[in-house]
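All protein chains of the complex are present and in place, except for one that has been dropped.
Now for subunit A:
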């Protein structure tokens, strides 16, 4: 069993190798991305402050990611709630279609949307990227929210209705607080996916480059690479922080539903 443990640790090292090297080169005082290291500098980070195109890309990405997180979580709540609480015709087929983007190669989603948008005469912009991102984020939101909705006790809602709440009131006052951590986790995950997504943004962003599209353009210029490393470090740090918050929210939700009588949200 020691062997298995060592193997697993080596595998984790393999998984973390790229993102561990990233900050090492981001703080390295050399334009060449290679060992041996030359010395410590924060130059590449300060350089980022003077690139207007980068700032525009960050703003575009933030705008897209925020809208995507909100819309795909709303759609996810509808689907997860329907799947967990109700029986309806063609349930398997409907859920299958909605979840399909999870396994579909992104290039297929990207080109099919591109063709349709161009045929409709729609100008490629942040909006078209949002439409694509919501499509691929919704299945992830559903997967996270499913966990939250499925472990709910139906009796809670029935009790609320028996005590005089309307269906909506019961949902808002009883169900929503219980699944709130799941909703937070879902929004954070969708936000992260949208911030990082490249292929769909590459096809659908037109002149409004997102952050990954901007990064892609920079990879061709060797002298820009240290700045790319610095930017990558910031992105990875941000992703890890958001994910940790999402994970804590999810766990809080699990605890809360296992221990429902101790009270509400906040």
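The rule is simple: contacts are C-beta pairs under 8 Å (C-beta built on N, C-alpha and C of every residue); 3 or more make two chains touch, one makes a residue touch a chain; residues count from 1.
The rule is short, and it goes like this: contacts and distances are computed from a predicted model.
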| item | value |
| --- | --- |
| Hidden subunit of the complex - UniProt protein name among "ABC transporter permease", "SusC/RagA family TonB-linked outer membrane protein", "Molybdopterin-dependent oxidoreductase" or "Phosphoribosylformylglycinamidine synthase subunit PurQ" | "ABC transporter permease" |
| Listed residues A:126, A:199 or A:227, member touching the removed chain | A:199 |
| Subunit A residues that touch the omitted chain in the full complex | 1, 4-5, 7-8, 11-12, 14-19, 21-22, 25, 32-36, 74-76, 78-79, 81-83, 85-89, 91, 94-95, 97-98, 100-101, 103-109, 111-116, 119, 131-132, 134-135, 138, 142, 189, 192, 196, 198-199, 203, 212, 215-216, 219, 228, 232, 235-236, 239-240, 243, 247, 251 |
